[in-house]
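The complex appears here minus one protein chain, its other protein chains still in place.
Just so it is clear, A, B and C label the chains in written order, and each chain counts residues from 1 on its own.
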Amino acid sequence: MKLLQERTQKQQIGQSLIIQTAVRQLVPFVQLFGLYVIVHGHYSPGGGFQGGVILGSSFVMLALAFDQSTSMRLMSERANVMLGNAGVLIFTGVAALCAIVGGLFLDYSALDAIIPLGPVEWRSFGIFLVEVGVGLAVMSIMISLFWDLSSAGEMDEGL
Amino acid sequence: MDDLLAVIVAKYNYWIYVILMMIGFYAMIGKRNLVKKLIGMNIFQTAIILMFVSAGVKHGGKIPILNKYEVLKNGIDATQIVNPLPHVLMLTAIVVSVSITGVALAILLRIYREYGTLEEDEILEKLGK
Amino acid sequence: MSTSNLHIYVMAVPLLTAFFVNLLGRTSKVWIAPLVVGSLAFSSVASLVLMGRVMTSGGFSYTVGNWVPPYGIELVVDHLSALMLVLISVVALFASVSALKSVEQELPGREHLFFTLYLILIAGLMGLVLTADAFNLYVLLEITSITTYGLIAMGKGRAPLASFNYIIMGSIGACFYLLGVGYLYLMTGTLNMAEISQTLPVIGGGAAVATALAFILVGLWIKMAFFPLHGWLPNAYSLAPTGAALIVAPLMTKVSIYLMVRVMFSVFSIDYLFLQNPLVDAVIVWGAAIAIVCASALALAQKDLKRMLTYIIVAEVGYMVGGAWLANSTGMTGALLHIVNDALMTLCLFLAAAAILYRVGSLDFDKLQGIYRKMPITMAAFTIGAFSMIGVPPTAGFFSKWYLILGGIEGGHWEFVVALLFSSLINAVLFFRIIEIGYFHKDGEHHGHETITEAPLQMQAPLLICAVALIVIGLGSGPLVEKIITLAIPVGL
Partner (left out) sequence: MKALALIATLVTGVILLYGTMDFPAWGDPQSPASGTLSTHYIEKAVEETHVPNIVTAVLGDYRGYDTMFETVVIYCAGLVVISVLRRTKQKQPEKKA
């Protein structure tokens, strides 16, 4: 981030110094909080959708404070698409795996046949897996939506 | 007259969501500017979300996150806890509303790139030529 | 791979291959064709096996996630939904073979995006046909809508504007449906269709239940473009890329009609619909008659083949809605048989239009001069589709129209019978006009038509199979009706 700020001073892009320093400090903690919300969907209000949006907003904050190519350096467009597909595939994959292993579709207790954790434990763990998949998918879609809409498809300068 | 007032006071949340919905519905049909139609659509969908969530309210109810061990030991009285089902349904409806707004904005950007305007009658004029 | 959840694989395989098409198609286009056609071939075969199983051992219900029905989401596989599954997967297979060729020509850099949306749309349609949960039906309606908005917006020129209008109308329709489900949930407390239909008689048909029925019906009518609410369909389907029109035109409206029939009979009971408020079905049949007459008249005014076909689709919707609300079993048989026939007829005509568009480049009538000599096989199949649309005996269209007319007479709705005959007459005029342009006008000006040769085999094969299927189903509609459709009609109609 430090080198980043020198570069921005030279090319005069992005917001004023105060905002850039604030964002520079904030982004890691926002991402940590996003992960916390995804993982703690069981015990506190939250879950895949909300956590994914918070994670996505950390990249949007970067793109607003500096410029879009900075946030694209942090997460390349290809990696973003891969993450989006990975998230959705985790969800549908776990669901189809339950059917393949012999239970009903989306019946996590059927996964007990692979690793015997006990059917109810598997349900809780299945929900956790699914929340992670949703979080990944929502994060990557939010980022790609913002990048595309703000740069109207050119993916270069942004707002 | 006062029984009508009593009915309104007892169910005022349904009146609010109907008024909100009609504002959105009018904007969707009546407005000429495409972005205003989109804003109307958002109001319309938010009003439906308000209806569902307000249906799940129980006076004096607590939020549906329970202490796992205490519940496993001695159960729970359902009338104390707010109805969780509308919240689940509306999480889905919110995601749908976000996706449709994203798609509509992308299409508006493309229309603006091709016609240079977002007023419906100007676009039809350009098409008419 | 236990075969008890076969129907889930029918729906899950296209969904999973859609994600792989996006992943692999991004790097090399060679992956797209085998993945798309392979997954659809699998689901066609699997749905045929499922159909056989349902015919032998009767329908069954399936709880997703191993929960007792009202708590989890329940899927129902009975005669009607198995038939629809077969229809969707077969029509999707034919359309995908031809779409692969036309998308290569129209959307050069975006095949993988197109076919991902294409496969998700088909998975959504299959999910719609299976589900027996009111809110899950709304989510699947949104999936099919958002993929259709995307497919239409990929077109050139005015397609994004048409897609935006479709978004506004489609959102109104979906939100009205959600409103109806919300009212039912507030009155009955459950979302499972079977549960709702059990608690409704207990509550009695109050104001809320009548409003819920009205909003669900209006919502679905907007989705199926029933006449007064059809404003978005002609632009959306005619400006869409040809590959998209191939899959959207035959299936979207037919599945919406299937949903109306499903909601009518598994949520609201027969005596509530037809006996307690007798005026409703008479008004709807009158509306359907007006829809048929106006849509056919509008089709006359079109100058472009594809726009003309879209108005005929709106008229066909009037057939099926009217047939379903005739309140007698022959009318309902006609409506259900017409769902199958009309999907195949529309597919046959749109496949022919795609082949012509691929070679000639445009579909307005003055470009179609002397097309019969240049593309004889395509136009032969087009003529069979046209005969089926008019209702000429050997083809399938005649039989379903026959049942509809019988139902209309039995129900005493003479205006519906007159509208049907009038629309068949107008279809005859429409299609003979094209056949006349194609045959007898020699291609006067020689500027555009350097060497229009026959369409490529990849677009011709599905067209010919579809035309033959129209005749086979026409001749075989007797057993088709006894074995499947009569069992699908709820008892007591």
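Following the convention adopted for this analysis, a contact is a pair of C-beta atoms (placed from the backbone, for glycine too) under 8 Å apart; a residue touches a chain by one contact, two chains touch by 3 or more.
Only a predicted model underlies this, so the values are computations on that prediction, with no experimental measurement involved.
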{"item": "Touched by the hidden chain, restricted to displayed chains", "value": "A, B, C"}
{"item": "Residue among C:L117, C:M224, C:A291 or C:L404 touching the omitted chain", "value": "C:L117"}
{"item": "Which of C:V54, C:I73, C:V181 or C:I405 contacts the chain that the document leaves out", "value": "C:I73"}
{"item": "Option touching the unshown chain, where A:V23, A:I54, A:A110 or A:V138 are the choices", "value": "A:V138"}
{"item": "Residue of C:G127, C:P234 or C:G397 in touch with the missing chain, whole complex considered", "value": "C:G127"}
{"item": "Of C:L6, C:L24 or C:M187, the one touching the omitted chain in the full complex", "value": "C:M187"}
{"item": "Touch list for chain A against the chain that is not drawn", "value": "41-45, 47-49, 84, 87-88, 91-92, 95, 105-106, 108, 120-121, 123-124, 126-127, 130-131, 133-134, 137-138, 140-141, 144-145, 148-149, 152-155"}
{"item": "Interface with the undisplayed chain - residues on chain C", "value": "15, 19, 22, 64-65, 67, 70-73, 108-110, 113-114, 116-117, 120, 123-124, 127, 135-136, 139-140, 142-143, 146-147, 149-150, 153-154, 160, 179, 183, 185-191, 206-208, 210-212, 214"}
{"item": "Residues from chain B at the interface with the omitted partner, ascending", "value": "7, 10-15, 18-19, 21-22, 25-26, 29-30, 54-59, 61, 64-68, 71-72, 75-76, 78-79, 81, 83-88, 91-92, 95-96, 98-100, 102-103, 106-107, 109-110"}
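By our rule, only the chains that are shown with their structure count from here on.
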{"item": "Of all other chains, the one whose Cα centre sits farthest from chain C", "value": "A"}
{"item": "Chain centre separation in whole Å, for chain C relative to chain A (CA means)", "value": "37"}
{"item": "Chain A and chain B: spacing of chain centres that average the CA atoms, whole Å", "value": "25"}
{"item": "Interface residues, chain C side, partner chain B - complex", "value": "135, 139, 142, 146, 149-150, 153, 158, 160-161, 163-164, 167-168, 171-172, 174-175, 178-179, 182, 185-186, 191"}
{"item": "Residues of chain B touching chain A in the complex", "value": "63, 65, 91, 94-95, 102, 105-106, 109, 113"}
{"item": "Chain A residues within the chain B interface of the complex", "value": "43-45, 49, 145, 148-149, 152-153"}
